[in-house]
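Following: one structure in structure tokens, then a few remarks.
Note that one protein chain is taken out, while the other chains of the complex remain in position.
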Amino acid sequence: MSNAQPISRFSVPELKNLPEDIRATILAVQEKAGFVPNVFLTLAHRPDEFRAFFAYHDALMLKETGNLTKADREMIVTATSAKNDCLYCVVAHGALLRIYAKNPLVADQVAVNHLKADLTPRQRAMLDFAVKVCLDSAAIDEDDYASLHQHGFDDEDIWDIATITAFFGMSNRIANAIGIRPNEEFYLMGRLPRPK
Amino acid sequence: MSNAQPISRFSVPELKNLPEDIRATILAVQEKAGFVPNVFLTLAHRPDEFRAFFAYHDALMLKETGNLTKADREMIVTATSAKNDCLYCVVAHGALLRIYAKNPLVADQVAVNHLKADLTPRQRAMLDFAVKVCLDSAAIDEDDYASLHQHGFDDEDIWDIATITAFFGMSNRIANAIGIRPNEEFYLMGRLPRPK
Amino acid sequence: MSNAQPISRFSVPELKNLPEDIRATILAVQEKAGFVPNVFLTLAHRPDEFRAFFAYHDALMLKETGNLTKADREMIVTATSAKNDCLYCVVAHGALLRIYAKNPLVADQVAVNHLKADLTPRQRAMLDFAVKVCLDSAAIDEDDYASLHQHGFDDEDIWDIATITAFFGMSNRIANAIGIRPNEEFYLMGRLPRPK
Amino acid sequence: MSNAQPISRFSVPELKNLPEDIRATILAVQEKAGFVPNVFLTLAHRPDEFRAFFAYHDALMLKETGNLTKADREMIVTATSAKNDCLYCVVAHGALLRIYAKNPLVADQVAVNHLKADLTPRQRAMLDFAVKVCLDSAAIDEDDYASLHQHGFDDEDIWDIATITAFFGMSNRIANAIGIRPNEEFYLMGRLPRPK
Amino acid sequence: MSNAQPISRFSVPELKNLPEDIRATILAVQEKAGFVPNVFLTLAHRPDEFRAFFAYHDALMLKETGNLTKADREMIVTATSAKNDCLYCVVAHGALLRIYAKNPLVADQVAVNHLKADLTPRQRAMLDFAVKVCLDSAAIDEDDYASLHQHGFDDEDIWDIATITAFFGMSNRIANAIGIRPNEEFYLMGRLPRPK
Partner (left out) sequence: MSNAQPISRFSVPELKNLPEDIRATILAVQEKAGFVPNVFLTLAHRPDEFRAFFAYHDALMLKETGNLTKADREMIVTATSAKNDCLYCVVAHGALLRIYAKNPLVADQVAVNHLKADLTPRQRAMLDFAVKVCLDSAAIDEDDYASLHQHGFDDEDIWDIATITAFFGMSNRIANAIGIRPNEEFYLMGRLPRPK
């Protein structure tokens, strides 16, 4: 499937002109994913911002401690990015959610209406909180912490949910403002059973 | 003025227990400002996130290129943090705005209603765009770019306005969710004429 | 893919107990689609409402006159059902949109943010109007008609866009209130190239 | 009272040119009401839609089973049509509500603010649910069903409330988009004591 | 028509116990209107507030200068009170509007949706501005003044429109918060042709 549409509103640097560390990061993700997600190419336009963005991303999304699974984290990203109407993040992180959750339906469900999705009560509480951080963070209070504690989340998990939501709220606004286009590969990822 | 209130909902690490680079950063800001803004102490709870957060912050706010002054940037932060009802950022960045703009009134003005503030048409256009990125980024389109071009902003400046707004939208949500309390020093900063 | 979840909050009648005309309709759609979309089984609980609902549906969606293609109509349904957060209609009509438009991307695009979708100016104007009918119909006025005229829509087409939006606004509320679950078959429909 | 204003933005067919069944329906309503409500003349522009609309309408509003009185149903229509700012439906169904409820005040009360209207707790619960279906159907859940059960509504009644609300949400959007003007007769109906 | 409902949530003083000037005001309005509107009895609970309220009211509504007719002023009150969902003011001032405008339809029209009411372009501009003052006064700017100037309103008229809207925005909030019930007499006033 060829894609004649521009990747974003801004010019995308050529790989050979990028700083070595950024080129290495991009080649590594290409090696792993089979393609380069457009957010990498777009942010490479600003090397310092690229480095900080992905350092923050990795600290939150690749973190090995705490009680959030990778599927939990991508579920937070997909649900809240939908509230911000961010096409890039819903499509790209919806794909990752399908893969990590091994569930071809859940990404569309939480993107349209997490209240009607096939969720455990724990996931529902997690997304209720994330959506509140996304849309009305000024009203977060102790009652929100207490609700999450009842579902087995501790304070560190709550920090994680809040910060993942906040970080992708930033990504959503950047992607919307500079028009990052999702790679077409994402749309189908995780929808078909894995070949055995 | 003593402050018996906790800095945030999370425990604040002791300086001596922090990684060396983070301690150095904190001591440097204390040296320069005369106190340690609470966001430093709060985020030090998560060293990797601290490093990424301030690397991103510095890439956007200390950047030496482009047409945004430091006052412009703090004005964006103050106006959009007010839309997110973030006490920490309105108080702390309002202080910086008063100082950089050498104007004791402008921070309160843009925090309450930037439409009634004493702004140049260029500043007004800048804040109109920032507020749209803050509240309705999904609707940003070419007309917004064209409006800003008419006021002398180029595409790189627009990237800056959008990303500063997005970054502090993240900060606002983190500060609201984990309850970061503004240092009392900020409230009065920049309100009195400098002694000569 | 087995589906242990109930089809809706209400009991679903057995096919053999349905009135003859309703059974015939359901068997015909099963013959054509390979499965029975859950909205048929759910509404069969109320035969008179079933008959009126599908008579109205067919009058709008199978209409052979006017300038709206079948893809146009499904695009209206998908975009406005997303505004109403209706899981059933976004998933089911998104599938039909992909098939009629022969485009595996467009349904996800218009569901997340039609402003960033790959649309012609004519489609964009059509969806802008549909979204206004969906969210703020009280403000529709002559200017809206004039905008659509400029894109080649005549008054009869505008009636169609408005009424399709209104009809599915009804469907969205029914589906949300009685919890109609989308068939799993819809999620993947139209995403893969047709075998040749 | 003569009415020089057009009935709607669309041309209204002459009675003699209408299909026989539609002409008969219109003559019957004129016989009964003493005038032809404009929604009949407007929708007659599209005979198939006319037939489906009124079949659906009658299935919901003339239904003889269940626990909703005719006044209950018109109260739902009046309250939710007011939320959609639909002049035609508030005026026309407000008239019917006054007549069925034998109460000259209740229509204005529920149109302005059902929370301050003279309602029984059962009616208040019914309208709270209807307004939620009207404005935020995606959030309907089991708690809403439980609240209504406590007031003596069973699941079939809840289906009725939801579907009446949804159907008139459709009518409201059509009436707003094509500008159906309420007949002047409706404004005064049910406001005066019946002559004895 | 007897009215067993309380006039407001607060006790209503007996006429004989009121200060002389307030009793005189109330008797005068009863003489003129044939009944005492409940807002008089309710506010008499606080004599100083009663005096200031009606002094302000009369300065705005009985003013003999400027280009607003009495019908214009009541139209502003009815339209904006509807936005604030204030039953008392919509019912009471809708009655006055019908009488001053000699039009039995216009009050219901502007209460439900002033965009669909039978208005002159001048009245439409007046209400558009009033609704903006009611709902989003922070965004009023020179363009709003310019729009009104084009319809023949001068700056003093604009002061009147804004202040009438603001004053009744206050009344609406008081009436809603303390539950002032409209007198039943208002509902029918101005709906019937005057006997000749």
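As written, the chain order gives the labels A, B, C, D and E, with residue 1 at the start of each chain.
As a working rule, contacts are C-beta pairs under 8 Å (C-beta built on N, C-alpha and C of every residue); 3 or more make two chains touch, one makes a residue touch a chain.
Remember, it's a predicted structure, so these values are computed and weren't measured experimentally.
Displayed chains that the missing chain touches over the full complex: A, B, D, E (touch as defined at the top).
For the chain missing from the display, the contacting residue among B:Cys86, B:Ile99, B:Cys134 or B:Ile174 is B:Cys86, taking the whole complex into account.
Among D:Leu15, D:Leu115 or D:Leu135, only D:Leu115 touches the chain that is left out of the view.
Among E:Ala33, E:Ala166 or E:Leu188, only E:Ala166 touches the chain left out of the display. When the omitted chain is restored, the residue from E:Ile7, E:Leu68, E:Cys86 or E:Met189 that touches it is E:Cys86. In the full complex, subunit D makes contact with the omitted chain through residues 113, 115-116. For subunit A, the residues touching the chain absent from view are 138-139, 141.
The set of subunit B residues touching the chain not shown comprises 5, 82, 85-87, 90-91, 104-105, 108-109, 111-113, 115-118, 176, 179, 184, 187-188, 191-192.
Criterion: only the chains that are shown with their structure count from here on.
In a homomeric contact, the two copies may use the same or different surfaces; for subunit D and subunit E, over half of the interface residue numbers are shared, pointing to the same surface.
Summarising the inter-chain layout, the chain whose CA centre lies farthest from the centre of subunit A is E. Annotation: the C-D interface is duplicated by A-B among the options A-B, B-E or B-C, judged by over half of the residue-numbered contact pairs being identical. Separating the centre of subunit A from that of subunit B, both taken as means of CA atoms, is a distance of 24 Å.
Centre-to-centre, using mean CA coordinates, subunit A is 29 Å away from subunit C. Separating the CA-averaged centres of subunit B and subunit D is a span of 52 Å.
Residues of subunit D in contact with two or more other chains: 85-86, 138, 176, 179.
Taken together, the touching pairs give a contact graph of some other shape, not a line, ring, star or complete one. Contact between chains, using the touch rule, shows up for A-B, A-C, A-D, B-C, B-E, C-D, C-E, D-E.
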